[in-house]
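For this view, one protein chain was removed and the others were kept in their places.
Right after this comes chain A.
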Amino acid sequence: MGNKSRNLFLIPYVFWIALFVVAPIILVLFYSFRGLDGSFTLSNYQHFFSSTYFQLTLSSFWYAFLITLFTLLISYPTALVLTKMRHKQLWLLLIIVPSWINILLKVYAFLGILGTYGPFNAFLDVIGIGAVQLLFTDFSFVFVSVYIFIPFMILPIFNALDKLNPAFVDASRDLGASSFETFRKVIFPLTINGVKAGCQLVFIPALSLFMITRLIAGNQVITLGTAIEQHFLVTQDWGMGSTIAVFLIIAMIIIMFLSGNRKWGLTSGKKA
């Protein structure tokens, strides 16, 4: 196939990217320089660096970090156990299935579960702790987010572990490494790409969550995502909303860059 005809096949893709990726980003950039009155201004950026938005950004990152961390802590061992199971593909499917259910439905389900008269509090009541305010706290926000993101973390880690040549584990044991040392020095380093991919899949969306903050956290937690939504839909300040979006995009690019897959060796430790 000639180069020309190959380029022809690229047209739909380039068109798609231009229309739905590049154009919106340019629009967002453009709007970020517009004030409420429609004039060209840098005041949005001035605003962004004021303490309110800075704190907002920090708390956004903090919660996204917490969500990613807990998701990872739950997902890695789960994926490890899954790869050892007899019917691992079936078990994996069972874990993935909930992610096919509409996220709004799942969030509403948690409203019921975590509510004052829900089963969770009923259980606490039975064991004598008594009902606790769970909804509209940052705990419930992180809890529900972790639940929703778990499949996205498990899948890449599972794939990495599944592809890992079992001979590496044998070799490590053979050379005198205990199970824990084998995990630390061989299994984890060799599946780090799966972990990175999973963290990207969780951290970046977690930065811009707004539905869960609204419904589960009852606006007790305000992330960048919530702020953007508020500016576009409530205060109608598209300029400010776009400015926050610009920073969110920059943050994502930085994270992608930092967690990008590098070739083996460049990241491995120094010589002994």
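To be clear about the criterion, a residue touches a chain if its C-beta (ideal position, glycine included) is under 8 Å from a C-beta of that chain, and two chains touch if they have at least 3 such contacts; residues count from 1.
One rule holds in what follows: contacts and distances are computed from a predicted model.
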Protein name, per the UniProt record, of whichever chain is missing from view ("1,2-phenylacetyl-CoA epoxidase subunit A", "Nitrate reductase gamma subunit", "Spermidine/putrescine import ATP-binding protein PotA" or "Anti-anti-sigma factor")
"Spermidine/putrescine import ATP-binding protein PotA"
Given that one chain is not shown, which residue among A:Ile11, A:Leu105 or A:Ala167 touches it?
A:Ala167
Need a quick check: the contact residues on chain A for the chain that isn't drawn.
165, 167-168, 170-178, 181, 185-186, 189-190, 264-265, 268-269, 271-272
